[in-house]
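Read through the structure below, which is laid out as structure tokens, and then see the notes.
Here we show just some of the chains, and they stay where they sit in the whole.
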Amino acid sequence: MKALVYKGISEKSFEEHEKPRIINPTDAIIKITKTTICGTDLHILKGDLPSCSPGRILGHEGVGIVDEVGPAVTAFKPGDHVLISCVSACGKCEYCRRGMFSHCTTGGWILGNTIDGTQAEYVRTPHADTSLYPIATGADEEALVMLSDILPTGFECGVLNGKVQPGNTIAIVGSGPVGLAALLTAQLYTPARIIMIDLDDNRLAIAKRFGATETVNSTDGNAAATVMQMTENRGVDTAIEAVGVPATFELCEQIIGPGGVIANVGVHGKPVALHLETLWDRNIAITTRLVDTSSTPALLKIVASNRIDAKLLITHHFRLDQILDAYDTFGRAAETKALKVIINA
Amino acid sequence: MKALVYKGISEKSFEEHEKPRIINPTDAIIKITKTTICGTDLHILKGDLPSCSPGRILGHEGVGIVDEVGPAVTAFKPGDHVLISCVSACGKCEYCRRGMFSHCTTGGWILGNTIDGTQAEYVRTPHADTSLYPIATGADEEALVMLSDILPTGFECGVLNGKVQPGNTIAIVGSGPVGLAALLTAQLYTPARIIMIDLDDNRLAIAKRFGATETVNSTDGNAAATVMQMTENRGVDTAIEAVGVPATFELCEQIIGPGGVIANVGVHGKPVALHLETLWDRNIAITTRLVDTSSTPALLKIVASNRIDAKLLITHHFRLDQILDAYDTFGRAAETKALKVIINA
């Protein structure tokens, strides 16, 4: 079969690869119908994630058709239409029992990281019964690709961790795909004000269209002062960090109000300065999280009932044999205005 | 009357001072019977808290007898025996309505900070109805002095914020008075293991007596490795920081397990490095809090029912006219083995 293979820092190849086979009795083999590219795939290509070795098929998102199941799989059978979660969960270990699937001792985020992923014609999914979701007849496949990773990430790491509540004022720092996913899902809890902060006016314009009530371009370095002024010096109830660099995290520290929550979503590569000398008495919480996809069942119902238009995030379409172009387009997002790209396998 | 007055950095004086008078209709004047010294008082004397100006009577803890009440005070009358909370709360503002009394817009921690405090014969307590608590006949006054600040601080900032739960494993970094207050109150939630960490073997021995199940002397710099080994590399469910310096906070970052909480109790004077490059995917929370004393009603019942022996924290007794000696003893705690000192006014 054909697959997109990581070949080492800055190198990737779309090439012929052996079709995956059942290894454990709880595995399934899925024929991919649609997949996509994640910012994390770009991180791997930059060499930021040493857990991913050269030779690995990338990708941890997608929908497809069950091709084959191991003897212990009971919830799915060949021909079933399924959503693939970016997180594999055994359902048995201490962490899975606590609903913290991201830390499953034999799973977590392994697809396209420590085992071969979804940017291929077929993928092996471990712990199939607890890592795949049935797709209802007539559901919109493209919308569901957004449920593999980006929507649950924005929702769990940003909105749920951030304790967004009706009537609250929230800020989201970073208007890229994951910040926008947080924006879309934050509205499930009806905050009164959603302030979107970014360096790029185009992305802020998109945020307005997606439901932000106010936007702040932080290029001038005055974003913190602007937000404090907008909130009559109270600060925000929730600040969602959706970038992953020290400057944006410290901005969250500056705008968080007493009793508020800073919910980190960004993938960070270095330490940030935590200003406990001003924050120690602010009664705040800071949260981190690798998405557990524990919210996927709820998100499936929400998307099915048209409460969120997940397809708003999709800007481009490619065929699997165009995946190198898709990477190029996704990688130059500032120019191409790409958010999520759908790849039809 | 006599009072202990802050005179500027490193200077204090026990001197004659005008007796306080009712200023607002919600004020009360309390004749102090017992007070104590807090680590924060030493911080003021070091010049760490510029909010406190020279000329200020120090002290934010104590019990006493109501001497006079303003016309709007309805819950207390002269002669009532009361506990003074370190936090003054109006009960009306946005923050008080959320139970976050520490951020009361006309109160919070002001006693012995921005208004005159309790290390005196009399003190004026603002918002008396919502900042004083009646003392039951026969209650042990000395035990109750521990409820002005140190027990609610350990309990709210450490134990409640830290979400200590039955069966969990917790670590407390810092075995000084506030760390020991966290240790005493953590046991209200019956964790299976309480690991106490400090540089001082004497304080660790006290911690054992107070209920710690294990102790680690961190002098050798291997505390993180030791705790990880003790927990089979899982880390702890809750890490309570009760010192207030970067090294101890970073130790908490190193030992916190997936899904755990770092509850900051220490008063910090500078930023700490937050290692988001390793913590971003750990599903942890970090909390900060100035004590709200919202737990005081519960703690009063707990102490009254002998579920906590608050007096364990008391090591020395002085008369008010010996308060300079009391400061000396409390300030040289490593030598004198002082925890809390009672000052009888």
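First chain written, first letter: the chains are A and B, and each begins at residue 1.
The rule is simple: a residue touches a chain if its C-beta (ideal position, glycine included) is under 8 Å from a C-beta of that chain, and two chains touch if they have at least 3 such contacts.
Everything numeric here is computed off the predicted structure, so don't read it as measured data.
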Of the identical chains, 2 are shown. What's the total across the complete complex as given in this file? 4
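Operating definition for what follows: only the chains that are shown with their structure count from here on.
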Centre to centre, by mean C-alpha position, how many angstrom separate chain A and chain B? 41
In the complex formed with chain A, which residues of chain B make contact? 95, 98, 100, 102-103, 244, 249, 258-259, 264, 266-277, 279-290, 292
